[in-house]
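Encoded as structure tokens, here's the structure I'll be asking about.
With one protein chain withheld, the remaining protein chains of the complex are depicted in position.
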Amino acid sequence: MAEMWITMGPQHPMTHGLWTMRVKVDGETITDTEAELGYIHRGVEKICEARDFTQITPYCDRLCYVSAMTWSHSYVMAAEDLLEAEVPERAEYIRLMAAEIQRLASHLMWLGAFGPDIGNLTLMTWCLRDREMFLDLLQELGGSRMHYNFPRVGGVKRDIPIGWADRMRAKVKLFEHRISEYEMLLDESTIWLVRLQGVGYATAEDQINAGVTGPNIRAAGVNTDARWTNPYSVYDQVDWEPAVEKPTSIKGADCYDRYRVRMEEMRQSCRMLLDAIEKIPGGSNTHYQPGDEMILTKAPTRAPEGATGFSTYECTRGVSQFYLQGGGDSRGKNPYRVSVRSPIFITIPYVAKLMIGYKIADIPAIMGSFDPCIGESDR
Amino acid sequence: MNDWLNLYDFFFYKLHHLMVWLTAGTFLESSGADIGFFLATMIMCLITFGSIMSSMFVILWIERKLYARVNDRRGATTALRSLWVGENGVTAGEWWNMIPYGLGKPIGALNGWLNKVAGNDGHSHEMVNRVGNRSWYGVTIFPGFFQNLADGMKFMIKEHMVPERADKVIFEVAPFLVISSTIMILGLIPLSSGIYGANPELSVLFAFAIFGIAPLGVFFAGWSSNNKYTLLGGIRSAAQLTAYEIPLLLSILSVCIMAGSFNFIEIVNFQHSAGVWLLFLMPLGAVLYLVSMIAEVERIPFDMPEAEAELVEGWWTEYGGMRFGLLFAAEYMRVYAACILFAHFFLGGWASPFAGLVPGGPLIPGIIWTLLKAWFIFTVIFVWARTALPRIRTDQILEFGWRMLLPLSFLQVVLAVIYRLYLFDASALADTTSGGWAWDFMGIPWGVPILTTAFWLGVFWVFMNDENLEEDQERMFHVQTLTPAGKHTAGQE
Partner (left out) sequence: MGIAITKEQNSIAASAIADAISKRFSDGGVNAESVAHSNDKKFDFVRITCEPNRWRAVAKWMRYEGGVNHCSMVTGTHFPDGPAERGWEVVVHLMKWPISNVAAHTMVVHDASKFKTEDVPMEFEVVIPLAAGDSPTVPTVQDIWVGADWNEKETWDLVGIDFEGHVNMHRVLNPHDSPIGFHPLQRQHKIRYHDFNEMYDDPQGFGRKPVDEGRVK
């Protein structure tokens, strides 16, 4: 039978976002692929050249909307590097907790989309149900469930409300049992294992060379997490370990390894949260007013021409970098150039080539296990 | 043992006498009996089809509600509280207090009890009330029963589209093949010894011959829609259905060997007169039948042909309106037929449990028992598997069917032959209310089924416990640590 090109087009339930993958199939086997991105290119980098440093933060939330806190945190770190601003320690703790809760919510969204891709529709409702708990916590911090606009250059917008710490502890402790429940449903299911193991091998050297980062290479046995290789915030004071899975095959990490890494990352995030709330300076049940110097320092608002700053940040999907050049419009109030590095932008072409040789039915398994989010890739 | 509610004979004799009497002396005299037979069959078909279709609402209702419960989408009392909806969708809250004369108080008590037993109050998580009233044994009552009737009406008013470059003739013919073959089977399946549309002598053979026409319709649909996705879905479906026809037919063959007949009614009567349900004599066959049937009706875990993640409804994609509605209904009719057939083949059909031991005759008509058993199997096997399992990849499905189920079904046929020839005591068949004892073994009453069931349960237990624990440890997460972990251990307080 002749080979035919199938377009898993922009509108497709599997693609988790708006992009196209054209797949050449011989029967059920894939022989070639082409990935096309850029459907939701919104020109964020250009827009940011006309915005204040504070005004850019909401745009960064909308880069990867599933994982908004981490992206605005990443940008704000780069802006602080450029403007040479200080951040009070309590604000660092608050940012860390917000980022880790966001990581939990994002991984739950990933699992809630990954399960139905493999066929297990129950996971969607379970994961979204649990994600509600964390969205409620973030809503108390940032005001909305998805785009929070929470970090500020020099600190955070507002302090944790009174009682937030108790709610967070209760929810995280409940959630740890729920993770065990997910593992019970999935890891003991032969069908799940049969769909994910042996599919989508990717070796560590190939992945690093190709620019893939984050849980995807940690699944291949490489202990690389930007939270300790390029430390920032207060991750060195909080109890945690990077989640690394050693693959059992020399061919590299398969989809099952990547799934396990994210499950374990969720556990580590829970651990970090429970530890950070104990260690936060100023106490977990005090509330400082917005603008108080415990949570926000007065940062310079202008960056001279020639100054640069960048941040290397461990987002939920990989390493994200912001590179800012100062000296833009309004006599330096705007940056001259904002450049965003999206992990998924690099991962998708790599994964598209990785899929050659597998079956069509493996496409959702492989694609889903790399956790694409097109908002950040298209900027 | 024939059921006491014998509608077929009732209508047959009544109409026979009526038509013979009516046509006496007219030019139709010689065919009066035939006309009577024709009318009786038509009425019986209507009754059978009507009962199956109206009881199919139960199937759809069970699926929705149980699926929602397992997905934790329903609290224990949501259905109860939502019964009364006022203007602007405002619920009346505790609406039972508004019923006059205090008649609503028991409902209020039920609501409170359910919340106490199965709601969040049993757990100490007041902070997390938002994440649903979790319980494993919530009760939902009738609201939602006629949802599927509304769905059917909705399908009727939707637009019927034919893709521009589709092969129009085959595009229209394909749904007919699927739907009509499914409905034709319903005429052959008896709901009781006296409620059936037709009862040819080889009814099992005939029914499964018709059952196997549907894959052809599926393939037609997939090809004619002129769409690469549907083509893939149709091909996958054709391969899968062909692969699983064989273990299905072989397991049914073993049932027929055991029972000594190709007739539904005789198979069920055999189970009663021999004294034990075939489930206990051939558990392997029952499992094979269930797995093959789930694959035949394309439910999760075998629903790769219509996998939404890749194929967006697969071979159904291009159908709209009532054609889609009928295909959808046909799928559930096939599921229902599979459940009823399982009840007949393995669970004793219309006999009540322990019918042979309970003195006196059956009180509840057999059709009720048949339907109850069918609903039970649907709930426990079909719906539960759907909620908990992901789907298997097509080549894995095919490998499973050809390489694992086929040899097992051969084994089952051989076992059936051995059982029937050497372990069956034909002289102990008794077509009485109390049944017979044809399966004794060396003096132990019902020895053969007891030993068989014990053996297969033992095999199952061995497979469950035989894990390579070391292999699991190797695959499981290994933390790469620098210093030993802190005091807090994830997952424990």
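The first chain written gets the first letter, and so on, giving A and B; residue counts start at 1 in each chain.
What we mean here is this: a residue touches a chain if its C-beta (ideal position, glycine included) is under 8 Å from a C-beta of that chain, and two chains touch if they have at least 3 such contacts.
All values reported here derive from a predicted model rather than from experimental measurement.
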Touch assignment to the omitted chain, from A:H12, A:R227, A:R260 or A:K359, lands on A:R227
Touching the hidden chain, out of A:T125, A:N149, A:T312 or A:S369, is A:T312
Of A:D166, A:D236 or A:E278, which one is in contact with the hidden chain? A:D236
Considering the whole complex, not just the chains shown, which residues of chain A touch the missing one? 37-38, 41, 43, 45-47, 50-51, 55, 80-81, 84, 86-87, 203-206, 208-213, 220-225, 227-232, 235-242, 244, 246-250, 308-310, 312, 319, 321, 323, 325, 336-337, 339, 341, 345-346, 349-350, 378-379
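Going forward, only the chains that are shown with their structure count from here on.
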Any idea how many Å lie between the Cα centroids of chain A and chain B? 43
Which bits of chain B are touching chain A when the two form their complex? 70-73, 125, 127-128, 130-132, 228-229, 232, 236, 300-301, 303-304, 307-310, 312, 387-396, 474-482, 485-486, 488, 490-493
Which of the residues in chain A end up touching chain B in this complex? 4, 6, 8, 12-14, 28, 115-122, 125-126, 129-130, 132-133, 136, 166-167, 170-171, 173-174, 176-177, 179-180, 185, 189, 191-192, 194-195, 223, 239, 241-246, 248, 256, 260-261, 263-264, 267-268, 270-271, 274-275, 359-364
